[in-house]
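This view holds just a subset of the chains, kept in their places.
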Amino acid sequence: MPLITLTTDLGTKDSYLASVKGCIYNQLQDIEIIDITNDVSPFNIHQAAFVLKNCYKDFPKNTIHIVSVDDEISPKNEHLAIYINNQYFIGPDNGVFALLFDEIKADKIFRLNITQKTDCTTFAIKNIFVPAACHIARGGTLEIIGNQVNDMEIKKMGLKSVFHENILKGVVIYVDNYGNAISNITKKEFLNYKKSNDFIILFGREDEKITKISQKYKDVPISEKLAIFGENNLLQIAINQGQANKLLGLQLHEVIRIEFK
Amino acid sequence: MPLITLTTDLGTKDSYLASVKGCIYNQLQDIEIIDITNDVSPFNIHQAAFVLKNCYKDFPKNTIHIVSVDDEISPKNEHLAIYINNQYFIGPDNGVFALLFDEIKADKIFRLNITQKTDCTTFAIKNIFVPAACHIARGGTLEIIGNQVNDMEIKKMGLKSVFHENILKGVVIYVDNYGNAISNITKKEFLNYKKSNDFIILFGREDEKITKISQKYKDVPISEKLAIFGENNLLQIAINQGQANKLLGLQLHEVIRIEFK
């Protein structure tokens, strides 16, 4: 059974999300729809990309992922379908895919040319993305619904950490439901620059310090701060059973520094 | 595979919604349950009707829609099953159906006479609506679970816009997740009264003015206000990538006037 996932800012209170699902069931008898999240902040493509980036690889081969944030069509914002890492992605060409992937092979990108059946141009997920996804779910090819793009430039929009004079500097790029502050410092970078076990992680209002990496939250007592690499291999600052974002002042874009000795 | 949808004020935090779904799966092996929304404000039949009205037509023929808001049975609030527009609707006779449909053919309405298996009278969706929906999903007829109602009067409860001396006056009837203020002024009414392109839309705290209808949100710059007809063909006041309800003072019941020249 084909799978279609949804990553949107539609919310769960209005009729919009239900319309999308109704349209899918209207076109396909045998389909599973999975909500990645519909609680993306309106127009926040960074948040949408971060959430989907951290879970899409857990889905079966050939899963079809619809991303719908800021997707109204315009000369500057066309619609794409991409086949990459054995999965399909459908969404707007507004930078969300540059945030989602580290590299996109140009021969896998199609610009959608589906003709809408309605003159309503404000509901692209329903009128463009759903027909595209259902076409793919029925076994159709991308060539039928789009024009291949050969010369696409993907602007890299993700903020990278910076290394200078033995200091690795990153920022908080996401705060999760538990208040964990997740940075853009990868485990690979950390291991690359680390020469010994002598390092200090510095962050927050009061220049808080952590001098070791925990393997699990419970490595420290309840209410104590810790640094840990999560499943996404990004450094996060957390508090065992507490909210690091509030208690340590670690909101989005706060700087985290690692001084290596 | 039959589809059952849920439009309720049960929320997603308590056990109630899960009980409803568990009961459906207990009675049917092969069923798809779709949440329209379970975040209706407690007892708000206007909100429930508006949301379902704007999406039920997107669902396949013979979809079974359960509406559960203020559904405790009483002499004044019996339970109905209705077949209309090729779809089934099950819910309380508390005015929600009058808000949902512009016209109900009397020969399609049944008053449910299902006998509860429990003496708990406070959970009608579980003990009455779910058995009724499962009966229909198995191919059963409405005659088995209800008495046909022939003389039903549906009070029209929806607020209509008013036209007087070249002014069309409506109110905000819904504010969506993006802060768009949706009015009860329909595209049909607007086109009917519009004689030229010379008109002014007036609303809000500061008597804001808009003199054209946009085709998409991006017709205006970011943070600029606009007027647009959405997929539901209702006039909405919006801000491109902003929240019209907060920035323009467009809460529920605020008046929107259109002066035609």
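Think of it as A and B in the order they're written, each chain with its own count starting at 1.
Note that in this section a contact is a pair of C-beta atoms (placed from the backbone, for glycine too) under 8 Å apart; a residue touches a chain by one contact, two chains touch by 3 or more.
In this text, all values refer to a predicted model and were calculated from it rather than measured experimentally.
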Complete complex - number of sequence copies, 2 represented: 3
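Here is the rule we go by: only the chains that are shown with their structure count from here on.
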Cα-superposition angle relating the copies chain B and chain A, to nearest 5°: 120
Approximate Å spacing (C-alpha centroids) for the pair chain A, chain B: 32
Footprint of chain B on chain A - complex, ascending: 9-19, 21-23, 25-26, 29-30, 42-43, 70, 72-74, 77, 118, 120-123, 126
Interfacial residue positions of chain B with respect to chain A in the complex: 1, 3, 5, 32, 34-39, 50-56, 58-60, 63, 176-178, 215-218, 228, 230-232, 241
